[in-house]
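Every protein chain of the complex appears in place save one, which is left out.
Coming up: subunit A.
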């Protein structure tokens, strides 16, 4: 099944990664073809598996503050900042006009 232009636009919007060249589209088509092999398997009545540790309870920490106060450390790696704010470009101009 071919990937439609609508789907491509939608994917680009969701992923915020473009692949407007034909190579990218072909790559996606091949990936879908590869994944289609899954449909050879009979999975009637099989529960989807989220995690191999599904029989155990996840560990939850107590709701206590044990570390923090590392704003300066964390801000170091950001390129655009003002005081303790990360700076994003303004505007709500969408990437792709539908």
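Note that contacts are C-beta pairs under 8 Å (C-beta built on N, C-alpha and C of every residue); 3 or more make two chains touch, one makes a residue touch a chain; residues count from 1.
The criterion applied here is as follows: contacts and distances are computed from a predicted model.
Remark: of the listed names "Large ribosomal subunit protein mL48", "Coiled-coil and C2 domain containing 2A", "GATA amidotransferase" or "Ribosome production factor 2 homolog", the one matching the undisplayed chain in UniProt is "GATA amidotransferase".
Remark: the omitted chain is touched by one listed residue; of A:5, A:49, A:65 or A:82 this is A:49. Along subunit A, the points of touch with the absent chain fall at residues 3, 7, 10-12, 14-19, 23-24, 27-28, 30-32, 34-35, 37-41, 43, 46-53, 56, 58-61, 70, 73-74, 76-80, 86, 88-95.
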